[in-house]
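Heads up, one of the protein chains got dropped from this complex, but the rest are sitting where they should.
Let's look at chain A:
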Amino acid sequence: MDSVSAVPARPGAIVFDRQAKGLTSIAVKGFLLSLVTFGIYRFWYITNLRRYFWSRTIVAGSPGEYTGRGKELFLGFLVALAILVPVYIVLFALGFAYPPLAPFAGPITFVFLFLLGQYAIFRGRRYRASRTLWRGIRLGQDGSALTYVGLATGWWFLTLVTLGIAFPWMRASLERYRIGHTLVGESRMTSTARGSMILKPWLLFYLVALGPLFVSILALLVANDFSFPADLMIADPDKPGKFVFNPIYAGTPLATYGGAVAIVASIFIPLALFLIPYYRARETRAFMNAAALGAARLNSTLKARQFYWPYIVYMLSILGYLAAIGIVIGGSAFLLQTSGLGSGAQVLLVIGMTVAYLGSLLLFAVLYVRVITVRLWRAVADSTTIENVEALDAVLASSRRTASGLNEGLADALDVGGALEIGF
């Protein structure tokens, strides 16, 4: 045991606890108490989880420290509610009160929540940074959340306009802003993240997801001389108000290529989902390598398979569990039907199902923390080292004020990044 935990051999290593002892009890307690407290305990649960993960991550021989409090998050959540509830009501009433706006109420709500969400992401990060200590030095974040919102909005707009091509540059730009405003004591972190660093993994994802689709749509257009007959869709003779494909076009190139588009979309878009962990691993590695604090640089050797394994293990455990519980439920239902025990047994079955349902949720929640969160965290931590770690000795503490829990309350109320996040 001493050989695996303790102080790492290399001076600049980042390591995470090998066994994650005590984590299961935090997760079980957190889940059950959240259930009986109508979810209010989740702020204390998240705080416990963070304290655990921070303190088990040993950076250059010294474990991290999380000093946040559940109470701070809860108060922040209450304040965020006080702001959000009137906003929600106004957005809801907008559609009613001003008729011309009614069709736009949905998009307006979406845009507003997007802006607020970006704001919350940045401010939530500020809270977490100010509650993080390493070697007794407090981290921090400055910069303006409004600027971040503007930056994110502009980049998302550009990404949409370019059909996603600008996505890596958006990620890099936002990463530079976030890291560039992260402070360790008095020292500012810097990032040299560039969109070109993650262009290749993004293009792979992009080509798999959209490439075949574009090709098939192009083929459809070419085969039909870029024009569609006006009576392609006709009114459904069985259901008024619905439209169906006009049968006279069956067998024409139009139908053949149109079917090809549908098949291509249904194969390659799900396939691209499997590339998300690959992209995330590549991006994490590139951005880690680009981050520095003075002369000390991060160096990551993260492999994509380290991001796949946790999900595979998690999915397999859930599938196995579901198969087992399906057999149990099916068996008991069969027994009940054949024996005809009456209402007493049915009540028993309902109680059993409720217990099984809650038990399954508990199991999934604990598995998620133990398998996915721990393994992803460990993959990132263990694959990262600090070069020029001696340069960190020069970091001085700052007298900055700490950020309040209000910063993260909004993020929780909006459900963006309120949960445990890997790194910063």
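The definition used in the following text is that contacts are C-beta pairs under 8 Å (C-beta built on N, C-alpha and C of every residue); 3 or more make two chains touch, one makes a residue touch a chain; residues count from 1.
Note that contacts and distances are computed from a predicted model.
The chain dropped from view, which UniProt name applies: "Tat (Twin-arginine translocation) pathway signal sequence", "Heme exporter protein A", "Branched-chain amino acid ABC transporter permease" or "Beta-barrel assembly-enhancing protease"?
So the chain that does not appear here would be "Beta-barrel assembly-enhancing protease", according to UniProt.
Of the residues A:Thr24, A:Thr37, A:Ser266 or A:Gln346, I need the one that contacts the missing chain.
A:Thr37
I'm checking contacts with the chain that's been left out. Which of A:Arg56, A:Arg171, A:Arg282 or A:Arg378 qualifies?
Of the candidates A:Arg56, A:Arg171, A:Arg282 or A:Arg378, A:Arg56 is in touch with the missing chain.
On chain A, what residues meet the omitted chain?
Residues of chain A in contact with the hidden chain: 2, 5-7, 17, 21, 33-42, 44, 51-52, 55-56, 58, 61-63, 65, 69, 81, 84-85, 88, 92, 96-97, 99, 102, 134-137, 184-185, 235-242, 357-358, 361, 365, 392-397, 413, 415.
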